[in-house]
Each structure stands twice: as C-alpha cells, then as structure tokens.
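Structure first, commentary second.
Then we have subunit A:
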Amino acid sequence: MIVINERLCKDCRYCVKFCPKQILETGSQRNSRGHFYPVVTEPEKCISCGICATMCPEGAIELPAKGDE
Partner candidate 1 sequence: MGEKKFMKGNEAIAEAAVRGGCRFFAGYPITPQNEIPEYLSWRLPEVGGSYVQGESEIASVNMVYGAAAMGTRAMTSSSGPGISLKAEGISYLAAAMLPALIVNISRGGPGLGSIQPAQSDYLQATKALGHGGFHAMVFAPNSAQEAVDIVYDAWEYAERDRNPVLVLMDGCLGNIMEEVELPPMKELKDEDLPEWSLSRRNGRDYQGNITPIYTELILEGLNAAAGEMYKAWEEDDVKVEEFMTEDAEYVVVAYGIASRVAKEAIINLREQGFKVGMIRPITLFPFPKANIKNLDYSRVKGIIDIEMTIPAQMREDIELQVLGRCPVYEYGRSGGVLLDDEGVYEAIYEIVSGGEIDG
Partner candidate 2 sequence: MAEYKRSTLIADSPSGYCPGCLHSLATRLVSDVIEELGQGDNSLNVISVGCSALNILYWGGDFLSVAHGRAPAAATGIKRSNPERLVFAYQGDGDLAAIGLSEIMSAANRGENFTVIFANNQTYGMTGGQMAPTTLIGQKTTTTVYGRDPATTGYPMKMCELISTLEAPCYVARFALNSPKGVREARAGIKKAFELQLQGKGFTFVELLTNCPTNWKMTPLQTLDYMNTNTIPYFKPGVYKDTEVDK
C-alpha cells in the first residue's frame, strides 16, 4: 500500500491518470502550499504496483517494503 507525502504534492495528477486500478483521485484538501493532493479512494484495491510512485515528479509517493507497512 502506497504512502502519499501530501506536503510534496503539486497536484499534477499524473498518479491519478496512471493508476491502473483508478483508485486515486484529487482530494478536496489543500496542502501547505495550496495544492490539492490525491487520496486513495479504495485502499483495499491497491496492488502496490508503484506506477503512481514511478510517475510522481516530486517523489511524493512512496511504496514501503513489505513488513514496513
């Protein structure tokens, strides 16, 4: 399961676009810099593929190793 570091997000929405399970969406909250950031709508459907982390320009999405979750 991914971890979103909302503080680093700039709301480019690449993660939302590329999530193969379409379980990321832009939330209604803003971070300290005024950007909306994504939320996981159905965490149980996350397959930890890491595509969102791959596409995040800022490295705001991390995928902890199994066991660290």
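Here, contacts are C-beta pairs under 8 Å (C-beta built on N, C-alpha and C of every residue); 3 or more make two chains touch, one makes a residue touch a chain; residues count from 1.
How were these picked? Simply put, all candidates are chains of the complex that A comes from, given by their letters.
Predicted model, so just to flag it, every value in this text is computed and none were measured.
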Of the numbered candidates 1 or 2, which one touches subunit A within this complex? 2
What part of subunit A is in contact with candidate 2 in the complex they form? 5, 7-8, 10-14, 17-18, 33, 35, 48-51, 53-66, 68
